[in-house]
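The structure is given below, and queries will be raised subsequently.
The other protein chains are all here in position, but one chain of the complex has been omitted.
As written, the chains take the letters A and B, and residue 1 is the first residue of each chain.
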Amino acid sequence: MYDSKRLKELIVEVMIKISGVASIFIVAMIFLFLLKEGIFLFKTYKPLDFLFGKSWYPISEPAEFGILPLILGSILVTLGAAVISVPLGIAAAIYIAEIAPPRLKEILKSGVELLAAIPSVVLGFIGMVTVVPWIKSTFHVSTGLTALAGSVILAFMAMPTIVSIAEDALHSVPKIYKEGAYALGATHWQTIYRVVLPAASSGIMAAVMLGIGRVVGETMAVMMVTGNSPSMPRGILYPVRTLTATVAAEMGETVQGSDHYFSLFAIGIVLFLITFAINMTADLFLHRKR
Amino acid sequence: MRNPFSPKVSQKAAFLLLFFATLLVIVPVGMVIVVILKNGAKAVTWEFLSQMPSAGMRAGGILPAIVGTFYLVVGAVLFALPLGLCAAIYLSEYSKENLMNRIVRLAIINLAGVPSVVFGLFGLGLFVGFFKFGASILAGSLTLGVMILPVIITSSREALGSVPKSFREVSLSLGATKLQTICYAVLPHALPGVLTGTILGVGRAAGETAPILFTVAAFYLPRLPRDIFDQAMALPYHLYVLSTQVPNVDPKVRYGTALVLLSIVLIMNLIAIMIRSYFRARKKW
Partner (left out) sequence: MVASGEKIRVQNLTVSFGGAASLKNVCLDIQSCEILSIIGPANSGKTTFLKTINRLIDSENGVKVSGSVLLDGKDIYKEYDPVFLRRKVGIIFAMPLPLPMTIFENVVYGLRRQGIKDKSTLMQSAEKALKAAYLWDEAKDRLHELAMKLSGGQQQRLCIARTLALEPDVVLFDEPCSGLDPISTAKVEEAMLKLKEKYTIVLVTNNTKQAARVGQRTAFFLMGDLIEVDSTSKMFTAPSDKRTEDYISGKFG
């Protein structure tokens, strides 16, 4: 009963199955290609010096490839963004999930989606023309290109992720929990912070982690507003350089096959591992249901 | 600590705070649009959209950037849609609940979280270098395609999952093969979701800069691309360089570029949202 029609179907099914596992293959390939180029740096440069070295001077003689200032830059900007976006994002998620009337809810959810859609280069541009001058005049610093500017802009990039995943988590708390609280005389707000929030806590944790993951991986917006000073960060009102911005800014100027070139791939490895760890942890939280 | 306020007052205060927090999240969207619109609208004339740039990119039009973005996005979708849809079909219709399934799902989540600049490095290493495509539309499209793959897989999978199980059973019971069941009883009803996901992917691909930095983008290329092995300009990259590396540009030109890019992306998203709600309302089952 195997005619040509069945044979065609079999071939299509094989292609479908290959596509299915293609994503594993792609992720592995990304890591392998980063490794392939990045590992060459460590032929001439010690990994520990790379990770913890305080000087990033790739074009000096001898070149120094310490990425600690870049790591700290990323951490500083990310922390700042988290301080702004996590409370606001969770608050907005609570409002949208629990309090907003249905029509307003639809509008707000669409608004969040649109915020998520704004390209990072556009947000960076807006940051350059609004936030950066504002910081310069408000804090009386010589330039508004600071970690703070990065934090503010990145906060708005993290918020949609945090809001939508946290909102999903809040939404999926079984109605029974809430009804039980109401039956005991609790107000809506009491129910929210005593029953719903704790029940959704692992989902909210995941939302925060994924939001932070998004911030760590951001490139263009940070490049445009944080100044480009790859030295050890001195504070939130000083320019910094993140891991991502370094790769983007310097790749165009390297010679293929040079140590500088390899070092940027090595930074790529670090970035990949950081976001990999964040994503795996977030996924664990998402699946750790009661 | 005893709360000095009655529960009702606490609730009112809390809800008010939450409302303002939400406003703080949403209002900036409007502000961004308004600022760009206000300052850029004057620049976006028909000449701006249809002519080549002049005076070292400071004046004239942005046609090559628009065309370049168009080619890149089309290329990305041509790569990601078939692959992503087939992957979604596999996950929804063929795979069982086992370890392999879990690993695939984790891979997709990770792919979705990879920083855009790392995609750029990957594209540089694989397409530009290893496959020797050079900095080209081909390399750029493939890199963008890999980047939007998770978006398409996830939304397609959701769309397929929302088709009632009974359709599949009925189709099989009428003597259709599994593939026929997918093509005739499931896929037609999942198409709106697949379409929505694709449009969202288009919006994403159009706005990304880092993946195309090393794989295709040229800044000063005052001609249209010749073929897929050629370099091209692209809107997001154009905006970036115009804002950070070219001095003495009339701000109007910058805002105008931002406006064109933002419009394309937001319109794509609005279309996707509208398609989604239209089909949700019209569901025939």
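Observations
Note that a residue touches a chain if its C-beta (ideal position, glycine included) is under 8 Å from a C-beta of that chain, and two chains touch if they have at least 3 such contacts.
On a predicted model such as this, the values are computed, not experimentally measured, just so you know.
Checked against the hidden chain, the listed residues B:T22, B:S171 or B:T215 yield one contact partner: B:S171.
The chain not shown here touches chain B at positions 96-97, 166-177, 180, 184-185, 189, 284-285.
Just so it is clear, only the chains that are shown with their structure count from here on.
Averaging Cα coordinates per chain places chain A and chain B 16 Å apart.
Across the complex, chain B is touched by residues 6, 9, 12-13, 15-17, 19-24, 26-27, 29-30, 33-34, 36-37, 87-89, 91-92, 94-96, 99-100, 108, 110-115, 117-126, 128-130, 156, 159, 163, 186-190, 193, 210, 213-214, 216-220, 223-224, 244, 247-248, 251-252, 256, 264-265, 268, 271-272, 275-276, 278-280, 283 of chain A. For chain B in complex with chain A, the touching residues are 7-8, 10-11, 14-15, 17-19, 21-22, 24-26, 28-29, 32, 35-36, 83, 86-87, 89-91, 94-95, 100, 103-104, 106-122, 124-126, 129-130, 146, 149-150, 153, 177-179, 200, 203-204, 206-210, 213-214, 236-237, 239-240, 243-244, 251, 254, 258, 261-262, 265-266, 268-270, 273.
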